[in-house]
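Notes to accompany the following structure.
A single protein chain has been removed from this complex, and every other one stays in its place.
Moving on, here comes subunit A:
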Amino acid sequence: MPQAPDTALAIGRPRTNVFKSVSRSLGAVFSVARRDPYAAVGLVIYAGFALIAIFADQLIHNDPLEILFTPDYDLARNLPPSQDFWLGTTYSGRDIYSQLIMGTRSALIVGLTAALCVVAIGTVIGLISGYFRGWVDTLLMRIADIALGVPFLPFVIVLAAFLQPSQWNVVIGIALLLWPNSARVIRAQVMSLRERAFVEAARVTGAGPWRILFIHVAPNVLALSFLYASVAVGWAILTEASISFLGFGPSDTVSWGYMLQDAYASQALGRGQYYWFVPPGLCIIAIVVAGFFISRGYEEILFPKLKA
C-alpha cells in the first residue's frame, strides 16, 4: 500500500469537469507508461489479459466444465499436455487450457468490480470526512478503525458461509473492509485542499458544500483513487483465489482459485502434474504484479519526492 503523502499534491485545479478529470487521469496513465518502464510492462500485461477475457469464448477448445472422453470412450483422466489438450486434462477429465482461459474472465470481473466498489466507497468517505470534519469525521474514522480491526480473510470466509457461495462474497468483503486505506489518504488530501483559494472562491460565489465537494474538490483526488484502484484489483483477485482454494467459492464458476483447489484436492501434487497447478498461479502473479507496477509508476509521478 502506498504511504500517505506528507506534502499535498502539486496539482489543485479549481473547478474541473469530472469527466475531463477522469479522462485526464486515464491519459496520465499512458504518459506514465511512456516514462516508466515498470508501468509500461504492467499496462501491456493488463491489456493482454483483457483481450483474453473478451475473446475467451473464441479461444477455448472445450467447455471448461465438460467431462471429456477419449475416442475409445475412456474418461480423459489426467492426460498430459498434447495437441488436443494443450495443458492436459484434470482428474475428472476436463480441459485445463480452457479452464485457464475462462478463469481470466472471472478474475478480471471480480478484480475490477471489487476495485471500483472499494475505491468509490473510500473516495466518497474520504471526501466527506475531510471536508466536513467535526463529528462526521470522528464517526467515519472510528468506523474505519473497526473495519481495519477485522481480520480480512477470516471475515470473508465467514461471509461466504453466511451468504451463499458466490464470487460476489469477495467483492462485498473487500468493499466492507478495505475502504479505510484509501479513505484515510484521500481525507488527508481533502483537508489540505479545502483551505485552498479556489475552494474559498467557490464558497464566496455561493456554491453549496456538496457542489464544492464534488465539482471542485473531488476531481483533484481522483488520481489518488486511481492509484488505490490499481492495487485493489490485485488484492481482490488474490482473495478470490484464496477463498475458492479453501472451498468457499462457487462450484459452477471456473476461476483460477477453483482450478488450484481442484488440483490440490485431486492429489495433482503427488502425481507431479505441474502443467495443472503451475499455470493458474503464474497467471495470478502476472496480473497482481501488473497492478503493482502500474501503481509504482503512478506513485512516482504523484509523489516525486520518492524519486531520488
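Here is the rule we use: contacts are C-beta pairs under 8 Å (C-beta built on N, C-alpha and C of every residue); 3 or more make two chains touch, one makes a residue touch a chain; residues count from 1.
Just so we're on the same page, contacts and distances are computed from a predicted model.
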item	value
Among "4Fe-4S dicluster domain-containing protein", "Acyl-CoA dehydrogenase", "ATP-binding cassette domain-containing protein" or "Peptide ABC transporter permease", the UniProt name of the subunit that does not appear here	"Peptide ABC transporter permease"
Residue in contact with the excluded chain [from A:Leu153, A:Ile172 or A:Ile215]	A:Leu153
Contact residue for the chain not shown (choose from A:Tyr131, A:Phe245 or A:Tyr298)	A:Phe245
Residues in subunit A touching the chain absent from view	38, 142, 145-146, 148-155, 157-158, 161-162, 234, 238, 241-242, 245-248, 260, 263-264, 269-270, 272, 274, 277-278, 280-281, 284-285, 288-289, 292-293, 296, 306, 308
